[in-house]
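Here the complex is missing one protein chain, while the rest keep their positions.
Labels run A, B and C following the written order; every chain starts at residue 1.
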C-alpha cells in the first residue's frame, strides 16, 4: 500500500472525488495555478481545468456564499479557506445559511458543501495562522465538523464529507500536513462521519482528543506502556455533533479520563465532552475528569519561546496521563 | 425606588453613562430618530444629538469595525446589533480584532467597545430573531460576555461594561425587555463583570443558569419550596470567562446540579460549566450533572406549536429540579 | 437603451396579466394587514409600492427555467414564479402545509424548490452570493438559465453585496442583481445609507453595466431586466439594476413610521404609486375595461377569501416535528 502524508491524502481524496462525480469542484484563493498555498490542490487545475478548480477573489464570505448557492443548485463544492483563521468573514454564510438551509425550508432545499481549512499551530504562524476555530461552530445543529488525525482518516473522511448531503467543515491540522505519514489504500473507501475511533485500546486511562493531538497522545501512550500504564485513545474524528456513545463507552471503561485539545480550554470542544461524561457516567469515574489545553490567551504567539509554551506536545500529555493513572 | 423594566434599565444606563462621559456614544441601525427597534435608545438622539447617537448604514461588520477603530482612538462606543442573530457578519471584527487587539499589540493598544444585542426567543421571532448566540463567542480570550437576568443587574452591568477597558458583548434577552420589572436605584452603581450572583440560596439542588432562564428558575424554585425542596440559584451573569469559584462553591454545596440554558444543548455555555464542576468537585456530587436545554435544531421555529416546544419554561425546570432532588 | 419591447398595441394580454399579478400582490398584502390588525396573524412585511417592479421584472424572466432569490417584500416575484395565493396565506398563518418552511420561518421568507424560488433567511444580502453560486452552476453545467436576485437598497451596503457582485463580474456569470430602492431601511432614509447618486453607480466599480429605472414604470423595469437577461444568456455577464420606488407602509407590522417620516411625504409617494399609474394607463387605452376590472377584482377577492379560510383552518406543524430535517437521512 502506498505511504502518503496527510496533505497527499487530502489531494488524493479531492482528485478521486472529482473524477467520480462531475458535480464536485474546488474553489478558493490560490487553489488554481498555484495549487493552493499548502499544495492541497496541486495538479487539479491541470487535470480538471479552470472551471472546476476556481481561483476566487480574496473574499471568504463569497467563497462560502457562492459555494452554498451552487450546492443548493446541485453541485458539490469543496471550498478552501486558505487558513482556518480566515473563515471568520464567512461565519454568517456558514452559520446563518449553510447550517440552516435544510431546516428552514422544511427539507425542500439542502446544502451539500464541504469547507476545508487548515487549522492549528506549531508552524510559526503566530496569532492568525495557528488558531483552532472549531469551537466557534460547534454549537450549530445542521453543521458537521470533521477533524481527522491521520492520512488514512483524511482520505476516507474527506470523501465522505464531499458525498454528505449536508454542510461539513473539514479541518486539517497544518502541522500534520507533512509530519504525518502512513499507508493509505488506493482508490475507494469512506469512513463514517459522526463516529469516533478508538486509536489505541487500554485499561488504565482514557485519553479523548482529536486532530494532531491524537498523534501526540499516541507517542505519550507508547512511552507509558513501558512504564506499565495502559492508555486508551479515543479519536473524536467528528467533533460536532459528538459521538456520545463512544465517549461514554470509553470513559466508563477506564474510569479515568484525560481530555486534550490544542485550543485554549474554556469553551473548547472538550468541555462538551466532559459534560457528556459527567451526565452519563459520573459513577463510573475514579478520578475527576482532567482537561489539558492551551493557555487562555487569544491565540498562539509567534516568538519561539511563546509558541512552544502554547503548543500541545507528548510530554505534557504523558505527565497528565501519569498523574491520572496514579490518582 | 423607581420600578423599571429590563429595557428601561438599558436606557437609563446608556443615558447616565453618556451624561457622565462625553466619549461614550451609541451607534447602530435605527438607534437615532427611531430610538431603536426595541426603544433602547429612545430619547438619546434628542438629548445628545446625531453625532453621539449615530444611525449607521445596514452593515454589521462596519458597525463593529468602526466602533473598534474609535475605541482604539479613545472613544467609548456602544454598538447595537439590532438582533443578536445579525451579529454574524461582524464575527470577524469581534473575534479577530476586538478580542485580540490588546494581546497582539502587547498592551500598546486596547479596545473598550461594548456591543449590545437582543437575543433569545419566545417573541414569535422564528429562526433568525430568537437565537442564543453566546456560544459562538465563548471561547475567545480577550472578550467578555455579559448576560444579565434582571433590570437591576442590567443597569449595573451595562454601566460596568461601558467603563470596562476591554470589549464586552452585552446580551439582553428580548423577551425580558417588558416582562421583567423591579426596583432599580436612581443614579450611580455598577456591578462587577466576571462575577456570578447567588439569586436564591438553597440546600437541596443548585440550578446554574443565566438570562431569562434565571426568572423561570426562580418561579420553579418558589413552587418547589412549598413542596419542601430547597433550591439554590446561581446566576452566571458573565458567561465568559466564567466565575469558576462561584460555580464550584455552589455545586459543592448541594451536590446536585441542574444547568439550564435556552440555547440548544451541545456546545452551549453550560457544557463548560459542567466541565468545570466535573474537574473540581466530582466527589462532592450526589447525582450526575443534569443539563436542561433547547432541542438540537438550528434555531427556534415560528409556528406557535414549535416555538413553545423549543422554549424553556418554569415547568420544565421544575420537573428537572424535582427529578434531581429525588435522585 | 433601445425602446421598450412591450407596448400597448401588441401586448394587451401580457399587460393585463401583469396588471392582474400586480393587483393580486397588493390585495394579498392588504388582506394580511387586516388579519394582522385583527390579531389573527402576528406579523406582516409588505410589498406595497414595489409590486410593479417585482411583477414587471418577473415577466422579463423565464419562469420555467430561471432561478429567483427574492427578498422578503417580493410577493410579486414569487406569485409570478408559481407560489399560489393559498400558499402565501399558509405561510402567513405559519401552517404545516406552507411550502416555504412548513411554518418554521417568519412570513415572507420565501422558498419553493419546485418553482425555482430559492430559500431565503432573515439576515439581509446573504442571498446575493447564493445567486452568484446558481449562476456559476449554470456556467459550469452549460445550462441556459438566468438567476435573478433582489434586495433592498439598505441591504446593498452589506459586505456580501460587494463580494457577490465582484465575484459575478470577474467570472462573467449570468446573474441579474436588482436593488429595490424604496428609500428607507426601516427608519433610515436613503441619505443616511448611501452617499452616491444612484445605487447603479456601483456597477462600474465591478465592471458590469448598471442602470437605474423608475420602479413604478413597468415598461422601464421590464426592459432593463429583459436586456440584462439577454446579456446573461449570451455570456456577457451580470447586470446591476436599481428600481426606485417608495415603501408605502411602515417597515412591518411591528413598526410605526410616524416618528421618522411625515404623512405628507408618504401621501406624495402614494400619488406616484405604480399600481395606479399603470391602472390609469390601462383604463385610458381601454385595455382594462370596466367589465374586465370587476372580473379581476372579483376573482382576486374570491381567491384571497378562499386562501385565507383554507390557511386559517389548516393545522400547525405538530410539536413533535421540531427535530425533523436538521440533517438529511443517511442514504
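The rule is simple: a contact is a pair of C-beta atoms (placed from the backbone, for glycine too) under 8 Å apart; a residue touches a chain by one contact, two chains touch by 3 or more.
Treat the numbers as computed from the prediction; the structure is a model and nothing was measured.
Colleague: Of the residues B:8, B:41, B:92 or B:114, I need the one that contacts the missing chain.
Modeller: Among B:8, B:41, B:92 or B:114, only B:92 touches the chain that is not shown.
Colleague: Determine which one of B:11, B:34 or B:104 touches the chain that has been left out.
Modeller: Candidates B:11, B:34 or B:104; residue touching the omitted chain: B:104.
Colleague: Tell me, which residues in chain C touch the chain that this view leaves out?
Modeller: Touch set of chain C with respect to the missing chain: 157-163, 166, 169-170, 172, 191-197, 201-208, 237.
Colleague: Just checking the interface: what residues of chain B touch the absent partner chain?
Modeller: 25, 51-52, 54, 56-57, 59, 61-62, 64-75, 77, 89, 92-93, 96-97, 100-110, 141-142, 144, 165-166
Colleague: Even though one chain is hidden, which residues of chain A still touch it in the full complex?
Modeller: 29-30, 32-35, 37, 55, 57-62, 85-86, 88-89, 124-129, 295-298, 301-306, 308-310
Please note the rule applied: only the chains that are shown with their structure count from here on.
Colleague: Using CA atom averages as chain centres, what separation in Å is found between chain A and chain C?
Modeller: About 41 Å, centre to centre.
Colleague: Report, in whole Å, the distance between the mean C-alpha point of chain B and the mean C-alpha point of chain C.
Modeller: Each chain reduced to its C-alpha mean, chain B and chain C end up 37 Å apart.
Colleague: On a C-alpha centroid basis, what's the spacing between chain A and chain B, in Å?
Modeller: Chain centroid spacing, chain A to chain B, equals 30 Å.
Colleague: Quick check on chain A: which residues sit in contact with 2+ other chains?
Modeller: Residues 61, 89, 92, 96, 100, 103-104, 141-142 of chain A touch two or more partner chains.
Colleague: Counting only residues that touch at least 2 other chains, which ones in chain C make the list?
Modeller: Residues 101-102, 104-105, 109, 121, 123, 159-160, 326 of chain C each touch two or more of the other chains.
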